[in-house]
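For this depiction, one protein chain was excluded, whereas all remaining protein chains were kept in their positions.
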């Protein structure tokens, strides 16, 4: 084995398509709210932001109140959520942008909807705003993540389970923006490479995976579905082995396409595993709920894990778990 | 809430299609070997057999040596296996039947293969043997479980992910037997009701679900795939919320079809949850690895959980988690 | 090969509200356990009604558990835990000398300014935040009356953890105090017209207290429970219905005006 390196010998920076990230870790949409963290931080959170890019909670064209409570609970080595894409709608969302314009990191806007039109409307609204807004009043919105994989919204199967429907959403959004365009895939499929390929062929620049697994938890006493929405999305360490397998499959099927891998990352070693399976960046979701310091801890651990194995950079480890 | 009952007031017997089971619990194929348990038991294991029916490891027409080691390891609240359907082939398997002919419980033979012919060959071989063998030399083979969902065998996607391919396997086997015919579904699909419906329309009498989730674990040191087969099947408590959701979906889509629910059952409450989601019988897999006494413990706990909630039988609780 | 242990403290330093705390005292009352923890940063900032997110030790638990501030004495934060599920059972088993991770104080506090007459209404483990509230109100010179209701003799053992001078207890099986619910206690009380009501307990109790308060022409506050993931406003997991729409218990609550909640 390669001899270990000193921590300082490891350079964590990665390039995610056109985005230069200081390190591979980003927050997973819906699990990390910049402003709430900033309220609790002693220093300047906008400057010390622990993730390399900020992915806010999914925003939709219309305002949504989300699902009835309860919305979350713990499961063995995981958790389930049925938030239901609660968000203020794109207009109010744009109205709030100036509050966090001081963030110095790139932002990847997570976009949701029920039809290609709805997705495109969000992208268009943002592009329109960006075209006219003063730079100092908006954060660095440098990319989009099309969330075609939320298992918690009503109305038929997920778009992401249908490659053609996925392509239609991507196509509609591609027509509205030249910015970096990610598509967030659902794991609730037989073959994740089908939607992955469809998304890329329709113009996506990269892929994020995985979103949550559709699941159900029962109330211990009544044996009725526990969540207000009956079903929800499972995430956390429980699902990591499935997520790793899917990231590896997509990396193998679509070499060269930038991937944001996620699902159950709670340590630097977990993050490194996603990189070994071909991810360029790694998303952290449920781990944000384990402590405010989780993001910076995971970044520090990733550096240590790379150093211990003699990898001078994430790129040096990328894909080494894949078939030769 | 219903007032609690005394333990003795609970009658655990259920009818799984034509099979009368003393209680709802059966072993999940591949996780429990009758003869190995009998070797370690003080009394007469054939008489005291803890499960209501015995489902042996999947047998195929040809002998298979399985996958290279390592084949198992633990994951957060779960485990992964890549055994690869190691088995002696149907002829040798039939040769060993007399060794355990004294088992008093019904047996459901798990059948594997790569094509409808291979499945049918196993069923035919058994039917032929049963037609001529002395009753005292064979166990009570009363049903079949067609395993179309093993994620650990080479050769393209799983049969169970394709409703038409599933129907073809079922049709071929239905032509060979009038015994109780279960089909074991894979969870690696977008919509589990499609293969479920296809199986029933092709002649299946009932359905078992779920088999394992295709997953990958990396070696901590080398970051290469840990299992000899690279990928394997994830099971255990980690996956229970997904399995429950799928059982509920199938129960809702195909009311009246007998279901064997499984995935992560390690306690009587877990078993009761599958019953609440519509299962008639419940399979226990990985929990067998937690201790020799696990099966009888789970049966006793199920009785206690039913009693505590005032259910006089599993049937009284069946399906109560489903939409009205 | 494992990466060098990364010092968590290095990363938590900048979080005003996180603390690695030693258990300094434990008292047990049946299924209830009262702890004191050495938590200067949290004790120094807290106000009654706020809560902390507590990491369940042992490694088997992903989410932290929300627990109300039960007492504050100097640099000690007190918590009262009822063993209900696996996580709270593990927490209830903590011994002196063990350490736990807390984040807090989080959420909104009970407004106490200018209150002269206070009526504290608690149900079951919902009584927990009312001890701290009583202590602060008494220090501020208010008249404090408390009415606590418990289900049965098991639950009523929690009463032993409380030190409130004018405390009326009811239990549904009559094991402790008056037989009946806390509403039966309220029915017999004479609340002066400027009384402020503070309620914490099961939804049904909050609803009954809300109606009673309205009838009496009083005003008050309720502290609500919700299942939480982040406990700090990020995930929108803990919303409850209010007259102002869906609000987050962890950040807009847990204390709400009694007339805006919809229990």
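A, B and C label the chains in the order they appear, each numbered from 1.
FYI, a contact is a pair of C-beta atoms (placed from the backbone, for glycine too) under 8 Å apart; a residue touches a chain by one contact, two chains touch by 3 or more.
It should be emphasised that the depicted structure is a prediction, and the values quoted were computed from it without experimental measurement.
Visitor: Hey, which of B:60, B:81, B:166 or B:229 is the one touching the hidden chain?
Guide: Looking across B:60, B:81, B:166 or B:229, the contact with the absent chain belongs to B:81.
Visitor: One chain is left out of this view; which of B:15, B:36 or B:99 touches it in the full complex?
Guide: Spelled out, the listed residue whose C-beta touches the missing chain is B:36.
Visitor: Could I get the residues of subunit C that touch the absent chain, sorted low to high?
Guide: Spelled out for subunit C, the touching residues are 58-60, 86.
Visitor: With the missing chain put back, which residues of subunit B would touch it? List them for me.
Guide: Residues touching the hidden chain, for subunit B, are 30-33, 36-37, 39-43, 48, 57, 65-66, 69-74, 77-79, 81, 83, 86, 220, 236-237, 266, 268-269, 286, 288-293, 296-297, 300-301, 304-305, 307-309.
Going forward, only the chains that are shown with their structure count from here on.
Visitor: Central chain, going by Cα centroids?
Guide: Nearest to the common C-alpha centre lies chain A.
Visitor: Take the average of all CA coordinates in subunit A, do the same for subunit B, and state the distance between these two points in whole angstrom.
Guide: The separation of the two C-alpha centroids amounts to 36 Å.
Visitor: If you look at subunit B, which of its residues touch at least two other chains?
Guide: 220-221
Visitor: For subunit C, write out the residues touching at least two other chains, lowest number first.
Guide: 1, in rising order.
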